[in-house]
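All protein chains but one are shown in place.
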């Protein structure tokens, strides 16, 4: 028996965590990509709970940065950035439910060097930006193309980094808003939390009928905070299993893995992202164990864990979690 | 000669600041109101630059809070809040231009008591909210209905406040996003800056063809910061003159009055809103006077003025300005 | 009768607002200046409540920046910056009291050009700093020396700014801490709020016996936020009248003028400074008028005023106030 059999998805999902019909969305199937998370797009696919999806995603630059001499400022056309595959309509999903998305695998896709990172002027965690506006001169722009396979990230002749893939951007549609795929928020989006990786399950709040699942922006590896604003971006093939939790009622993305349960908050300043994630966790822990909120709060001061996802996007994302062995 | 004749609007507007055709948008004309600033709605009206509009706006609660015993949490249906009139399509407006909107008058509209203010749980500047999430118990909700006319705001038997009306929410559509009318941003929106008042001109960035002017949320009076999250909300009749500045290129809303020129920034944390507004002002001042950015920066350290609009919305809004007499 | 006769100082001061003995502290009397607000220094003077002080202050650079070709980075010796006159021991002052300091006049002192402003690398509101650490290159350093008299600030041949002097740094000693005079906090310090000016009274919390009044850092003029980190700094002669309010119990500096009453909060991020100032004001207003805190909160959402003092110091300072005519 795998831990998955005791997950919320397996216990409470409409499909009871059972794999259903398989679907494939290729780049060509998708055709037109999306740059906002919203309810105004037509679904690319309609599925039943339990569906297993194999999805091809573009990298965050839609593959336009092809070589190290390219200039991002000339190639990238804001706001047409971070193209998203989807939306996938999940039958039966209604406001107040959650989509459960089990991430099965993430593989790089396309010719080498498949990985791209870069410095973009006025973007990143250690430079002045449009939001944290300053008069300092920008850093020079710079592109780095890097070979990636499932064995490693070949950073330089002397340094190979581990392949630790995850989905940078995944979420559902807001009810009436359509928000840039560069932004994370209560519905998911561009959270850039490295824990959203194979062998984990993310529970995304449903805000409108069908949920409208979008995803994209896979990373081969990323440090905490996505420091320069860009991880190791790659086109990918992602395998997912989607289920539906009726009336789950989570206000923010919930993340489950074999050993931990957590929530992801997105806000500025960063402490507000931490507060959101931890308040959700306090409430979940209290409900799960029958403790009072004050008791759960005191237990988390002992053993809560925080992961910084991004400190560069329009909102910063942090995950707060607790090890399952402490949930009793 | 009025100061208006030397304004940017009069000097650079397509209509040269001349009043053109008159249009009226009543509540009935509008029919369906909007709760997002976006490009996905159909224009309610199409006008030439120079058009003079008389617009009826709902209050931020769409008139649903009728008496002091009403409970906002039972009546208000998030996200269907802060209903906006519009969008108005301005012919010739293209990305990179600015809509110039001269505010002529703002009058309360409807039966007394026409003004509403309230305390809404988890909303406001001095309470825990969904963004600044805490475990403290909320304050009790509370509604206050107040008589307002053009002579005053009748707060209590012993205290009459001045009638100082302004437009809380006004802006253009983003290019591809549709963002809650509760939020302010680079396109305007729910800035809640009291200087957006009669005898001023706001220059709003155009992000898509036609500009798509929206407005609503008039306030009879408001303190700096809109402290409890709600000002004195009122349904209103607003008179505006709209012009078009080709290629104006402002990244954020610019505000001109007889004696001052400024910009409005919206961000969290609050210092980022101030930085945005001041950086825009530094750049404008340098371009206008031929000073270097460093010189403009040093002059503003002497005589820049800051006004806190809101400290309660999804982004906080601050205006930074300079008196025109110091611009030389 | 002047408004002063109805001030808190005149009504509740130990000296009932009556002018007492006159004292003078010259640069020579002071001898050694202080770079921290703390209890570890010996008082330069001991006075009775009611004392009228004429105090000579250095400019924030201790007069070391003498000409426009000087390089601040070579001349300034951190942390020996912003020299303070004092401490003055006020007899009878105990923890929980407040020193009332009426500002009578501020005059520039010394040979022209008496005013200094400058750009200091890694310091200022629109540049990367040690606190908001970035990798961008700094702006070039730059010094500007400016003639100032009581009629004006002679910025350039074509631009004379008004002379609007105030005290940038004033406060009492913390109980056990000694904190850089570059920082503002609950005891006052480097608030840089332009309303701390002639014909106003500041009430400073007493944290230890004698209160230990320090001051320095006068400015000939300053915009909101002290944008580049430095105002128009000048050596000055300041005339003050000092009284003592027993058991006043204010947690933060309170500021009274003819028409307004307010509080100054200092914190990061900026919204926390606004929250502090407004919470103090809510509590004062409720106590003063017998309203509930909720009612005071709602009234301030109508008519509270916020002034941004500094957005450059280790904590940002904002004042929140209400016009006295609305306090009933």
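The letters A, B and C name the chains in turn, as written, and every chain counts its residues from 1.
The working rule: a residue touches a chain if its C-beta (ideal position, glycine included) is under 8 Å from a C-beta of that chain, and two chains touch if they have at least 3 such contacts.
Keep in mind that this is a model prediction, so the values were computed, not measured.
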Omitted-chain contact residue, chosen from B:14, B:81 or B:139: B:139
Identified contact with the non-displayed chain, of B:128, B:260 or B:276: B:128
Hidden partner chain, touching residue among C:29, C:150, C:175 or C:258: C:175
Contact footprint on chain B, counting only the chain that is left out: 126-128, 132-139, 269
Residues from chain A at the interface with the omitted partner, ascending: 117, 119, 124-126, 139-140, 142, 144, 153, 155, 158-159, 161, 221-232, 268-271, 274-275, 278-279, 282, 294, 297-308, 311, 316, 318, 320, 326, 328
Missing-chain contacts mapped onto chain C: 35-36, 38, 40, 79-80, 130-135, 174-180, 251, 265, 267-269, 272, 275-276, 278-279, 282, 293-294, 297
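One rule holds for everything that comes next: only the chains that are shown with their structure count from here on.
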Nearest-to-centre chain - CA centroid comparison: B
Where chain A and chain C are represented by their mean Cα positions, the distance between them in whole Å: 47
Multi-chain contact sites of chain A, meaning residues that touch two or more partners: 132-135, 269
